[in-house]
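Apart from one protein chain that is not included, each protein chain of the complex appears where it belongs.
Now for subunit A:
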Amino acid sequence: MRFAISLLTIIAIASVIGTVLQQNQPYPNYAIEFGDFWFQPFQWLGLFDVYHAGWFLGILAFLVLSTSLCIYRQLPGVMRDVRQYREQASLKSLRAMAHHVELPAAQPTELLAQSAQWLQAQGYRFKQVERQDGTMLAAKKGSLQRLGYLLAHAAIVIICIGGLMDGNLPLKLQEIFGQKAPELRNVPQSQIPPHSRLGEANLSFRGVLDLPEGAAGDVVFLNAGRGYFVQELPFTLRLKQFHIEHYSTGQPKLFASDIEVTDKASGKVTSATVKVNHPLIVNGIAIYQSSFGDGGSQLEFAAWDWFGKQAAPQTLNAVSQNSQAIEWNGKPLTLEFGDFRAFNIENLAEAAEVPGMAKMMQDARQVKADKKVKNVGPSIQFKVRDAQGQAREYLNYLAPFEQDGRYYLMSGVRSEVAAPFAFVRLPLDSNFTLDTFMRLRATLFDPTAWPQIARRTADKAQSEGAISAPYRPEFEQSLNWVLQRFSEGGFVALERFLDDKVPQDKRQAVAQTYIKLLQGAVIDAMAVAQTRAGLPEIALDEAHYRFLMDSLVAVSASFDYGSDFYLQPRSFKEVKSSGFQLTRSPGKNLVYLGSLLMVLGIFCMFYIRENRIWIWAGDGRVLLAMSANRRDEQTEREFAVHTDKLADLAGEHKEVQS
């Protein structure tokens, strides 16, 4: 018993370790987290998979053994208790009981008969025997209480056996004896050698299978430390379609996969839809919806040159989750496409005003908040890797993003995986295209356009009387210079020049001048761009002016973009993928049976009272003794009632006699 409690304590402590240390992560993660020094002993102790470590299973096995032994030892005693009435209990032992009473009684036989009736009415079963010293009526009730102990303990054994059946013990043993070894390489499934494959006969497993829409698979992958095993299935699973639905608030509402399962032996086809909480069970294998993702969608991009004079884009076709090599301005690059996401639901709540007490009370009274959630549309994430292996990651959105009535295309960039994306906003024109912006950008980067722009700006300035004729050449030169600087590095280039060349006390004023020049020049740059493209000039109004300013910011930001081009997502054909978990767990029913026994057992132990009553009569006397498994106030009450009744009966008979 003490030993059992110690084991239980060890199990509890081991379990705590398993919850604090994330289990079954890829091994390199642990090595990074703990360093090589600790990684080795931790791995040796099996701390990365505590619940399947040899010592843990050993303790469980020991617990099963000791509980079984306990049952084995107790069983005869319990069965004896359940079956027997202990009608041969000696008067001495009855008189030694805490609850007993002895009265004179004249006609013991009748008294016993009436007592028997009384006890029977109270739900007692009894047995009456003639003994040398008189007649004994032995009665009892609630024997299930004693069985409860057996049930609860048998339940533990049964649950553990069920759990061991579903655990990976057989596989672990095969690993120890070298018959099986996990595959560590990343190779196509068909090339995985037999000693890393598990046959259809495998008793129990739990593995995952990811399928793009339209694809089929007939194996699952089982995680095993650094590597994995391939488990063969008796059927082929095909994903027809994956569905996802959202609530109006943006939370996911439904994940479901339409699947088709074809039995290999019989060819029988089962079609079904599996959802979270609604698995499909085929041949004793349960198929669960467990994850979803992008299964390689077809994408079409407009690839815009950032820095060249070229204003028109090229078309680029790609497939998400795939890599492709390209050459851009003579440089070899690899595009590594990641997730395509058709929905991006964002919470666009304004920066919360600081709530006052009244506002808080108001909020606390409402069960529905006005959330501004919005689907900002499809996005694609990808990396651009150069010949040296350096990569930057991009996140580009397909749909225009509205801000203060103006529309942009958003592109995020980062150079480290953990860093947040820095976004560039590319302004859209009144037709919701990038054409106007790109025309302007190409003109700003074209040195032959600068004198033309400068001339136009100077003309305007002179006609408005802002500059005088002698000052004009200098003004044009300044414009040219500012445009050139800007095309070399955006606002940052101008700033760098200020820092290097202009005394500190003048910088502010000079900077103001540059900005003014640029703001004036960009209007004319746009006009020049339009004229060159054979398009009418755009009337300068508030909206157009904002567009031009946004364009300057975007062009300036392109110097930090880290790529010579921008991939504008233009269209897509989505292919989703669904992650299934497949489980075979024959021990499940045993575990459920054990659980049922456990509940029954606990109920019996706590809520059924086991009472025994002996009534002995002989020698002109009657003796009542009672034993109960629990000594509490109800026991006292029951004893009092029985004593009363016996006194009544004995009294009656005395009267009859006298």
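Keep in mind that, in the parts below, contacts are C-beta pairs under 8 Å (C-beta built on N, C-alpha and C of every residue); 3 or more make two chains touch, one makes a residue touch a chain; residues count from 1.
Note that in this section contacts and distances are computed from a predicted model.
Only one of "Elongation factor 4", "Urea transport system ATP-binding protein", "Cytochrome c-type biogenesis protein CcsB" or "NADH-quinone oxidoreductase subunit E" fits the UniProt record of the hidden chain, and that name is "Cytochrome c-type biogenesis protein CcsB".
Per the touch definition above, the residue from A:407, A:481 or A:603 contacting the chain not shown is A:603.
In the complete complex, the residue from A:249, A:310 or A:375 that touches the missing chain is A:249. For the chain missing from the display, the contacting residue among A:201, A:265, A:325 or A:367 is A:367, taking the whole complex into account. If you put the missing chain back, the residues of subunit A touching it would be 1, 5, 8-9, 11-12, 15-16, 18-20, 22-23, 50-51, 98-101, 122, 163, 166, 206, 247-249, 251-255, 275-279, 286, 288, 290, 360, 363-369, 581-583, 585, 588, 591-592, 595, 598-599, 602-603, 605-606, 632, 634, 636-641, 643-644.
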